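Before any comments, here is the structure.
Left out: one protein chain. Kept in place: all the others.
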Amino acid sequence: MAIKLNRIGLELAQYRGGKTTLCAGCGHNAISERIIDACFEMGIDAKQMIKLSGIGCSSKSPAYFLSGSHGFNAVHGRMPSVATGALLANKKLLAIGVSGDGDSGAIGIGQFVHLMRRNLPMLYIIEDNGCYGLTKGQFSPTADMGSTLKTGAVNDLPPIDMCALAIELGASFVARSFSGDKKQLTALLKAGLAHRGTVMLDVLSPCVTFNDHEGSTKSYDYVREHEDPLHEVSFVPHFEDIAVEQTPGETSVVTLHDGSRVFLKNVGEDYDPTDKLSAMRTLMETARRGEYATGLIYVEPDKDDFCTLLNTVDEPLALLPQARTRPPQAALDELMESLR
Amino acid sequence: MAIKLNRIGLELAQYRGGKTTLCAGCGHNAISERIIDACFEMGIDAKQMIKLSGIGCSSKSPAYFLSGSHGFNAVHGRMPSVATGALLANKKLLAIGVSGDGDSGAIGIGQFVHLMRRNLPMLYIIEDNGCYGLTKGQFSPTADMGSTLKTGAVNDLPPIDMCALAIELGASFVARSFSGDKKQLTALLKAGLAHRGTVMLDVLSPCVTFNDHEGSTKSYDYVREHEDPLHEVSFVPHFEDIAVEQTPGETSVVTLHDGSRVFLKNVGEDYDPTDKLSAMRTLMETARRGEYATGLIYVEPDKDDFCTLLNTVDEPLALLPQARTRPPQAALDELMESLR
Amino acid sequence: MGTLEVASEAEPVSAGSPPRIVNDFSLQIATVNGSGSQTANLVLLRSIFQMGIPVSGKNMFPSNIAGLPTWYTIRVNPKGYIARKKEIDILVAMNAETAREDVLTLPPGAAVVYDEPLALKGLRDDLVFYPVPFDKLVAPVCPDAKLRRLVRNMIYDGILARLLSIDMAEMEKALLKQMGKKARAAQMNLAALKAGWDYAEASLPKGDAFSVERMNKTAGMILVEGNAAAAMGCMMAGCTVVGWYPITPSSSLCESLIGYLRKYRTDPDGKATFAAVQAEDEISALGMVIGASWAGARAMTATAGPGISLMSEFVGLGYYAEVPAVIFDVQRVGPSTGLPTRTAQGDILTTAVLSHGDTRHPLLLPSTVQECYEMAMDAFDLAEQLQTPVFVMMDLDLGMNTWMSDPFPYPDKPINRGKVLTEAKLRELGAQWGRYADVDGDGIPWRTIPGDGLPPFFTRGSGHNAKAQYSERADDYGNNMDRLSKKFDTARGLVPQPEIESRPGAPIGLIAYGTTDFSIRESRYQLQDERGIATSYYRLRGYPFGSSLGEFIDQHDRVYLVEQNRDAQMLALMRMELGPERLAKIRSVLHYNGLPVDARSITDQVLAHEGLQAPIPAALRHRMSGAVRASGVGGE
Partner (left out) sequence: MGTLEVASEAEPVSAGSPPRIVNDFSLQIATVNGSGSQTANLVLLRSIFQMGIPVSGKNMFPSNIAGLPTWYTIRVNPKGYIARKKEIDILVAMNAETAREDVLTLPPGAAVVYDEPLALKGLRDDLVFYPVPFDKLVAPVCPDAKLRRLVRNMIYDGILARLLSIDMAEMEKALLKQMGKKARAAQMNLAALKAGWDYAEASLPKGDAFSVERMNKTAGMILVEGNAAAAMGCMMAGCTVVGWYPITPSSSLCESLIGYLRKYRTDPDGKATFAAVQAEDEISALGMVIGASWAGARAMTATAGPGISLMSEFVGLGYYAEVPAVIFDVQRVGPSTGLPTRTAQGDILTTAVLSHGDTRHPLLLPSTVQECYEMAMDAFDLAEQLQTPVFVMMDLDLGMNTWMSDPFPYPDKPINRGKVLTEAKLRELGAQWGRYADVDGDGIPWRTIPGDGLPPFFTRGSGHNAKAQYSERADDYGNNMDRLSKKFDTARGLVPQPEIESRPGAPIGLIAYGTTDFSIRESRYQLQDERGIATSYYRLRGYPFGSSLGEFIDQHDRVYLVEQNRDAQMLALMRMELGPERLAKIRSVLHYNGLPVDARSITDQVLAHEGLQAPIPAALRHRMSGAVRASGVGGE
């Protein structure tokens, strides 16, 4: 039978990357797979996409998907500024950033805060395992209070909830998922690729080598048992118009700026992802219960993104010819005259 | 008539510092005065207090109060780590940190986040003028959307609400005040000196030289018109027991770990500063209205502070004799044996 | 010019029979910052400039916003020696806090215009005093009391115009230019100017030696600060992305740049051909520049010492991953926060070897405002040609002070974007091409840019091979590091080459860079004129060094390297590569007190090294040069 092709005529394999060097079973590998699926299904043009990351096991993963895209594995915790610069240079690029809970929550928290505040148009993924995998398992700032290391050491500091922080700071699309939740994660990734603005996606991604034991709140078992989905997420891109039958009150829909739609089917009491305060409440309460609320936590589909605010010419600045970037003799003359 | 002495027999003048080099009328100068008042009234022993700051006009101010205390004017945005180290070395010291909205909100936001998360026992003051005073008035991250510079430039990014951030991250005493509100600011400062844990006090402190014009949302006029006190704050230290008559429902009281009491007299509908979520709601709603909620926004009187969590010996680590810090021959022998 | 020659050498003597000293003096206005004297000072500077006389204006201000002592110094010199000079000939004393010390440090014969209440007359009898009742004079011309603080400054301009015979017409012209549209303010200031002139006319008989006379040495020239000049260069270089964080003394570079870009790089529809972002700190500012350059933009940032330290890690990434970046370091006095409003050349060594591991970075060394403009353009070309971070090492004196210059020429060569791969080039290279493959033998590889449709690659700061694949292989690492060394050698021929003035047969050679140039020129004149010592001069304009450096040293018996830092930082870089014979010839002349180096300090040190007694008391050691001023605040 013929291999499935996407809307730009490519097959899934063409969205793959290099062979992973991460541990077998690492949540990060599963996320890479979902990214490949999502980009394939969205019919992304890899040549117009850039992959960025900081340093960490998670940050290595951009090398393991979309080998057709440029990648930039920057320095520890500084991916946000590099991504910002790249998008200033060329706002037409579709940027996907992969970071870790240490990379973004510890050394990179400052740049994280300001990227969220700017609502920079990109898909920002945190592969969250509550530890520093690449340096052999120390606690990260997202480690929960009372969670233990293999050594038995107990974390006595409260975790930073990267989602709550992102919402508080102004990110316009904030979601949480689990590397093991194929359906939800793929749907959120596709929606994230469609949204214009900062998409902050915190994905619980267990570290099988250092943080998958009894006593850890970021282990596969713990996360499976404590994942508390806010709704069932499904995504219909603008280029498909499937009618999704929705029993009113049962399913709500969020329409993104490009016409794509995110369908949210209630599982418990209904949840409105456009209400900032209830989003904060939900995060606080689930956290208090030791659970992880997953799904589309907060979205503001039409918020201006940073590149729009900058109001630059339509072409990418990076590709402007000299004629557009070097003012004429007259301009210099005028300046000189003003100084005489 | 005799000069007033405080409970340790000192007069107000003994809490003063060097002559200010800040502009006449700068909010920061008023705050220094309030700090002097508060320390005097609390009968603080200056020799057991340390003053820390980063870089900025605000950060210069520790030189202008309590010349009887050691001071450390560190590097830009890094006061939190220096303060943390100092308190690790000597947990008996009473630390007061003065920073600016640029110092803490821009370059220093990373260290700010992690200090709040640790609930480090100190009084952390942000002298908030929405701009970089010392570098001549550029916008800072707390500048409100739509606020303008003297040049007419308009800020199009949302402000970071340092109070909301501090609450979200775990600070146990979060308040906002105004350099011009003598009574409220002094009461909050005294309460802050009594609380054990991170006291994050965001004080609106207009920059008369660069940000006090029409169109600025951090000018004296604007702040006066838009200050929205949550309650009337009064403070009774543990060493005074004045009975404060309180009409039930009208006034609520917060008792701090040392027995000091903060009285909060309702002005509008009553407000519970121990409810995290309503604190967040209040901040969001007042901000949406373009107002500044002031007063004691959130407090958790009995939360463990960082130094307590570290469970170090009662004496300051800095003053331990060699006998306490150099293990005996036997320890080394044991180690050597384990390596044979 | 005979008179002038004579005049300028004449020893000023105490008032009485004043010899005329024309167009050759330093004038200093002592005030407090925030008192709005800047307008009056610039009008004074500009009016003398408009009379065709060489001038420079230097502002020595404290590191706060208002209320502390500030000194503005104007150097006037007929031969065009406009470096800082130690002696102040004319003092305008407006600040009670410093007036006493200011007066006591003056040389005999100096003139002192002062605010009458300060009652300075009694302090010395070898000076010429001009008391002025500023408050009395300002009231009538400025009814609005709130504005008087500002307007009263214009009065001393009027006084000086009369005393120094500065053409009032030029003063008024300068004032109107300075005021721009503010008509009402202009009127008030004109009145104040006039009031000062009238008062001097009526009540201040000329008793000192100094005056100006029209010359023709500034025709067509401009007055500008180095930061503004560099900003113009960035704009003309086609800079498209600016990531910055404010810090003195570099802020005005980015702020002027943004101003120019708004004006000249915005399309009719209001859309910009640039993006400028005030980052949250310097690390982020450089991160944006690196991200933008990687994505094909011409990106820059500007900072000072503390920012350079913070950028260290990212600079190493730029070096090793080979990403262009243009970084201006407007140097101030370090270490640490140091003296943020004082000048130095103290970041040279750290910057050249910035970041851990084996790294080397090109430095561009502008001396004049025109070079700030030109080297800004060079920097963008070099960063892209070499695919590495490039530093333009300015200093506070150059960046924030006002300098005369010929107008800046329109760039004569097109923008050079370096080795950016094209379809055609790729076809030519075929399989040879690898992101980090040295196909041309100059150590510089060919790069592609995201979105250009050409083969992508993975950029990283970790080990990689010629194909940009991750590698920990010993051979890949070594080959790559050797190629980077080769690339740095290629840079020797690409950075701005030195300007060499060889005096045949001169035993002494002088080497300097940056703003030291102005004092060197004057010092060479002093050595020749006072001691008959001929000198050659090697003005270094870029690092890494070219072969001409060694040759210059070979041509002289003794070489003096003059720098404005404590540790002889540029000499340290030279010592890393020069042979022993050459090193044996080099002596270091250092100046590090926060003030721009003056010619006399250099001359004296050279003479001392040469075994010739300096004419001035040894007490005035080089470091101590310049009237030592208090601007510290007791309590702090």
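Letters are used for the chains, namely A, B and C, taken in the order the chains are written, and counting of residues starts over at 1 for each.
Methods note: a residue touches a chain if its C-beta (ideal position, glycine included) is under 8 Å from a C-beta of that chain, and two chains touch if they have at least 3 such contacts.
Because the structure is a prediction, the values reported are computed rather than measured.
A.B. asks: Which of the chains on display does the removed chain touch in the whole complex?
C.D. replies: So, taking every chain into account, the missing one touches A, B, C.
A.B. asks: So which of A:G27, A:G100, A:G133 or A:P206 would be touching the chain we can't see?
C.D. replies: Among A:G27, A:G100, A:G133 or A:P206, only A:G133 touches the chain that is not shown.
A.B. asks: With the full complex in mind, choose from A:L93, A:I107 or A:L256 the residue touching the hidden chain.
C.D. replies: Answering carefully, the residue with contact to the hidden chain is A:I107.
A.B. asks: Consider the whole complex, including the chain that is not shown, and state which of B:L22, B:I35, B:C57 or B:V75 touches that chain.
C.D. replies: B:V75
A.B. asks: May I ask which residue of B:E245, B:E269 or B:D314 touches the chain that does not appear here?
C.D. replies: B:D314
A.B. asks: Contact with the hidden chain only, please: which chain C residues?
C.D. replies: 62-63, 304-306, 308-310, 312-313, 316-317, 319-321, 333-342, 344, 346-347, 349-351, 353-360, 458, 460-463, 465, 469-478, 481-482, 485, 565-567, 569, 572, 575-576, 579-581, 583-584, 592-595, 623-626, 628-636
A.B. asks: Tell me where the left-out chain touches chain B, residue by residue.
C.D. replies: 46-48, 50, 52, 62-63, 67-75, 78, 80-90, 92-93, 110-111, 113-114, 310-314, 316-320, 322, 324-327, 329, 331-332, 335-336, 339-340
A.B. asks: What is the set of chain A residues that contact the non-displayed chain in the whole complex?
C.D. replies: Residues 17-19, 21-24, 55, 57, 60, 63-64, 67, 73, 75-77, 106-107, 109, 132-136, 138-139, 141, 209 of chain A touch the chain absent from view.
Heads up, the rule we're going with is that only the chains that are shown with their structure count from here on.
A.B. asks: Starting from the mean Cα coordinates of chain A and chain C, work out the distance between those two points in Å.
C.D. replies: Roughly 45 Å separates the two chain centres.
A.B. asks: Between chain B and chain C, what is the gap in Å from one C-alpha centre to the other?
C.D. replies: The mean C-alpha positions of chain B and chain C differ by 40 Å.
A.B. asks: Identify all positions of chain A at which a residue touches two or more other chains, and write them in rising order.
C.D. replies: Within chain A, residues 110, 113-114 contact more than one other chain.
A.B. asks: Could you list the positions in chain C whose residues touch two or more of the other chains?
C.D. replies: Counting only residues that touch two or more other chains, chain C contributes 280-281.
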